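Left out: one protein chain. Kept in place: all the others.
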Amino acid sequence: MSRKLIGAVIAFGLSAAVATAQDYPAKEIQGIIQWGAGGSTDTVMRAVTPHAETVLGGTVVMQNMTGAVGAIALNHVAGSDADGYTLLMGAENPLLYKVMGLGDKDYSEFTPINILARGTPILVARNDAPFDDYAGMMDFIKANPGELRIGSTGPGGVPSVVTAMMNTVEGTLDVTAIPYDGDGPALTALQSGAIDVMPAVLGAAIESIRAGAMKPLAIFDTEASAKLPDVPTVTSFNDGYSTYLPWGPFFGVFVPKGTPDDVVAKLTVAYTTGAQNADFLALMDGRGFTMMSISGDEATEFLTTWQQNTAWLLQEAGLTKASPEEFGIARPGE
Amino acid sequence: MDTLLAILTVFTQPDLLLLVAIGTFAGIYIGAIPGLSVTMAVSILISFTFSWEVYPAISLMVGIYMGGVYGGSRTAILLNIPGAPSAIATALDGYPMAQRGEAGQAIGVTTVMSFFGGLIGILVLALAAPYVSVFALKFQPRDYMLLAVLGILLVGSLSSGSLVKGIFAGALGLAIGAVGRDPLTFTERLTFDLQLMEGGISFIAVMIGMFGVSEALLQLQNVNKTAIRQKITKIVPSFGVIRKYLPLSLQTSTIGVIIGALPGTGGDIAALMAYDHAKRVTKNPKVPFGKGAMEGLVAPETANNAAVGGAFIPMMTLGIPGDAVTAIMIGALFIHGLNPGPMLMIDQPDMFWFIVGALFMANIFMLIFGLTGIRIFTKIVEMPRAVIIPLILLLSIVGAYAVNNSISDVYWMLGFGVFGYFMRHYGYPLGPVILGVILSRLLDDNWRRAIISDREDLGRFFEGILTSPLSFTLFAAVILIFVSQTPLWTALKIRLFRKASQ
Partner (left out) sequence: MDPEFRGDQDHHDGTSDATPGGYDAKRRPGELGFALFLSLASAILFYNAYAISGFEALSAPGSVPMATTAVMLISALVVTWRTARLPRVTVETLRGDILPMTVLIFAGFLVIFGLLLKPLGFLPTAALFLIAAIRLLSGWGWPRSILTALGALAVIWIVFRVIFTVLLPSGVVPEAEFIQLFRNLLSGGGS
């Protein structure tokens, strides 16, 4: 017993005294996943981390910490020591917390390790919907105000941003938005006919589209997807969208600001190398994600632009709780 | 022929067989410990089995799933603390049996009936998966809402004391489920503007507190009473006993499969609904419900294991998870390079049949391990209370923390433990609280979806109920059960009965 205690004291003293980057990682690293088990963020993170672990030579223990649209996990990691032993594995939502009134922290309190990939939004409709393409849907909305049921996943989610884009480009559309708590349940509802159309992430809908269980209306991108080459881009129907596209949700690994530079460098190398693994690339490709794997200033730049574009888009669509200006989020192009 | 070979894969490869066995064995213990959940175990397994082939990984997960759903009944019977949400109904009649020293018999019946339920679930999965998934897709938000209302009405059969206290408990549960940021609009609800409350109150924390901590606190008053000696003879129920409960278990297994197959509802709701069903159809139980009725064990245990097979139905045919565990398994299939979705059955039918075979084996291992390890488990209850009570409290704390790695869940758990202690003393039933928490989101979210779809028009809403056959059936069931619980019905029955006898 006493020997264990002495050992503990020594280990503690050592780790406190010489916790430098040469030793990093000297203990397990906690990876806090912002979303629940089985979701896309969870799957992507659990798929890439083992490859990164090999490079890092350490263990990353991944934990799901859900609640309050991911804000609980974000606040937890932001409040932990900036020593590289707590990672946030998150998605795009935190960049909208401030304007949506969901929290007072976002990725500006973090250093990005790697922005792994981004998703492409796609508009899908149930099979027996009375239209077959984007133009047909627009005609239907005009002829039947309020009758089109469109799935949503709450303020700030992918569908709300896509809907905001549609309202900005096409003029305000009279549709009924039915809220779901994720695109999985919403796509299920689409197949059961509870909603008519759903702006989803390509990866979540791709298998059902291939099986003919739902029909794709338009890809929200400037060029067609290699996975579904026959689906027209939304810009081919209305060029107004090209101002906002390409746009998409993304996944990334972050550490709290103030983490020693050499630790950040080690983690960056680990995740960048891990993201190049062939199995991981195949998985991402199969799910229809566009690989990015950017880090450093490039990632920071990406985050800033993403936040400006999206926050102001939502602001102009009247969906925000507070103006982006209040938080110093500049108007795009300024 | 290929189908047969695929089913038999698991039998012909000893390593796969061993993994299913290990999984089932581990699952029973994971299920039995409150706070260790199958969901947790399976998501850890994703990283653990990352570099494995897909079949061994799935074998282990399937074993844990089957064993875990069954394992929850152990602690429910022996300690009155359900190890998993799906075993809440099992505690109602299982624990009174243990108090009479009949824990061995209770576990025996539970095991055999879980096996039977599991078997029905697997059979339906193997033979009718496409039809069941088409039926499950018929459910609209309106129907889910009616299903939740039907569930809320179980309060009547879960509260044997005062009905008003039961109604209070049920409403309290619904309110607890609403705390936190609303998942649909992100509005803060009942949070008192505290950041601590934003994430809501974990349902598992409430369950562990109300059942675990309050039970431990109560037992403190009996510390010096010697533990009841458990008879462990006659563990395997006789064929006659099994035949007697066969009709009931067929009905409750059906409930289990359907509830399990519906996306968004799982074994916990299935078990409670089955318990209620048993209470309704059993006219003269040998022992009254709540005092150790065998039917009260048969119903929930067949239903929750049948729900396992049910949960795989939408997963395998549509790529839609039937519950939290199958959601993680879909993720696992992705990581292993498969694309679960409607095409999986067509592209890789072997995978489907392999899972059927693995489930079948897990079910058999569950029967074997379930019937053999009873002696060790009953020894736990015979341990001195002075040791077991502190251990229950400690496990409750660790378990509540483990759910979401959050200390605030521990505080909630302890708070609800003390609250539950008073509720028990003053005759408030705890079952309805848990029922309310389970059903809260199902009811609330689907009510809002339904009424938004009908553009806030109640007339249109009811028109929808009356014109859809499914909604109408559910609505009629709600009305019938509601009326049968009110005094009006009893009065009417007495009058009718008198007239007939005159």
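A and B label the chains in the order they appear, each numbered from 1.
The rule we apply is simple: a residue touches a chain if its C-beta (ideal position, glycine included) is under 8 Å from a C-beta of that chain, and two chains touch if they have at least 3 such contacts.
Because the structure is predicted, anything quoted here is derived from the model rather than measured.
*Asks:* Any idea which chains on screen the missing one touches?
*Replies:* Taking every chain of the complex into account, the missing one touches A, B.
*Asks:* Which residue, A:K27, A:K105 or A:R210, contacts the hidden chain when the whole complex is considered?
*Replies:* Of the candidates A:K27, A:K105 or A:R210, A:K27 is in touch with the missing chain.
*Asks:* Tell me which residue among B:D143, B:D182, B:D276 or B:E301 touches the hidden chain in the full complex.
*Replies:* Counting the whole complex, the residue in contact with the absent chain is B:D182.
*Asks:* Identify the residues of subunit B touching the omitted chain, counting contacts across the whole complex.
*Replies:* 33, 36, 40-41, 44, 80, 91-93, 95-96, 99, 158-162, 164-165, 167-168, 171-172, 174-175, 178, 182, 184-185, 187-190, 192, 211, 213, 215, 217-218, 220-223, 289-291, 384-387, 389-391, 393-395, 397-398, 401-402, 405, 407, 410-411, 414, 417-418, 421-431, 436, 443-444, 447-448, 451-452, 456, 458
*Asks:* In the complete complex, the non-displayed chain touches which residues of subunit A?
*Replies:* 7-8, 11-12, 14-15, 25-28, 30, 58-59, 61, 63, 85
Going forward, only the chains that are shown with their structure count from here on.
*Asks:* Calculate how many whole Å lie between the centre of subunit A and the centre of subunit B, each centre taken as the average of the chain's C-alpha atoms.
*Replies:* Comparing mean C-alpha positions, subunit B is 32 Å from subunit A.
*Asks:* Sort out for me which residues of subunit B touch subunit A in the complex.
*Replies:* Listed in rising order, the residues are 39, 42-43, 46-47, 50-51, 137-141, 180-181, 183-186, 195, 198-200, 263-264, 318-321, 324, 327-331, 334-335, 337, 339-344, 346, 404-406, 445, 448-449, 452-453, 455.
*Asks:* Touching subunit B in the complex: which residues of subunit A?
*Replies:* Going through subunit A, the ones touching subunit B are 37-39, 42-43, 46-47, 49-50, 62-69, 71-72, 75, 100, 102, 146, 149, 154-156, 176-181, 184-185, 187-189, 191-194, 206-208, 210-213, 279, 282-283, 286-287.
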